[in-house]
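Take this structure, written in structure tokens, and hold onto it; I'll ask about it next.
One protein chain omitted, others in place.
Labels for the chains are A and B, by order of writing; each one numbers its residues from 1.
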């Protein structure tokens, strides 16, 4: 049964990843792309979780945590940068 | 050291959390490992000193467990609703930015309320006014003034739940007078 679950989740995650990548390539603004990258990282983490659950090991658990923290730091940094850069032209 | 010392009681939640993280990272909860983690967390808390989070000194586990369960239920409900919205409504969705003034003026409670609201899909904290403790939320699928009222009531009920868990006595007093009024 686990093999069927693995196949189904693989299809779902692939579709989700394709959607996120389309948004990254199309996204009208930088923030849209950052957001979609965050979602792509979350999808990657989810896929790692499914792999761990099906094959019953915990090797990648810290990798999942690291991925989520990388996504967090990345989006916070970009958000700050965008907010700072955009405010100047509006003021003058 | 000229800094104000904080009591061990106030520091205890931080230390316990650090020990749990230590054990989880090693995936080993044997007493020796936990003891070493405790020593390490005391050292970390002493050396890397941060401004202390002002806790109210009370924590009610009786309210915390049902709160966590209702939070999970709300997350599940909101996620399903959002999935339905994304599929059915899509580009024609209506939003609103709503200001909600909270009762509490404690930083910790305002932050916790904002976190809980942001974690429930469908609402998001855009801006915080710390002086009046007002949260500005961006919420999905708000089309009438009635929806705005519902959202405000929900935020205030979440805050009430958090106050019952870890609010100060004054805030509990406010809740009580509100309930009777």
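Note that a contact is a pair of C-beta atoms (placed from the backbone, for glycine too) under 8 Å apart; a residue touches a chain by one contact, two chains touch by 3 or more.
Here, contacts and distances are computed from a predicted model.
J.: Can you match the unshown chain of the complex to its UniProt protein name from these: "NitT/TauT family transport system permease protein", "Multicomponent Na+:H+ antiporter subunit G", "Assimilatory nitrite reductase (NAD(P)H) small subunit" or "Response regulator"?
T.: The record for the missing subunit names the protein "Multicomponent Na+:H+ antiporter subunit G".
J.: Considering the complete complex, identify which of B:82, B:108 or B:156 is in touch with the unshown chain.
T.: For the chain that is not drawn, the touching residue is B:82.
J.: At which residues does chain A meet the chain that is not included here?
T.: Those residues of chain A that touch the unshown chain are 1-2, 5, 8-9, 12-13, 15-20, 22-23, 29, 31-32, 34-36, 38-39, 42-43, 45-46, 49-50, 52-54, 56, 58, 61, 64-65, 68-69, 71-72, 75-76, 78-80, 82-83, 86-87.
J.: With the missing chain put back, which residues of chain B would touch it? List them for me.
T.: 20-21, 23-25, 27-29, 72, 75-76, 79, 82-83, 85-87, 90-99, 114-115, 118-119, 121-127, 129, 136, 138, 140, 142-145, 147-148
To be clear about the criterion, only the chains that are shown with their structure count from here on.
J.: So the centre of each chain is just the mean of its C-alpha atoms; given that, what is the distance between chain A and chain B in Å?
T.: 24
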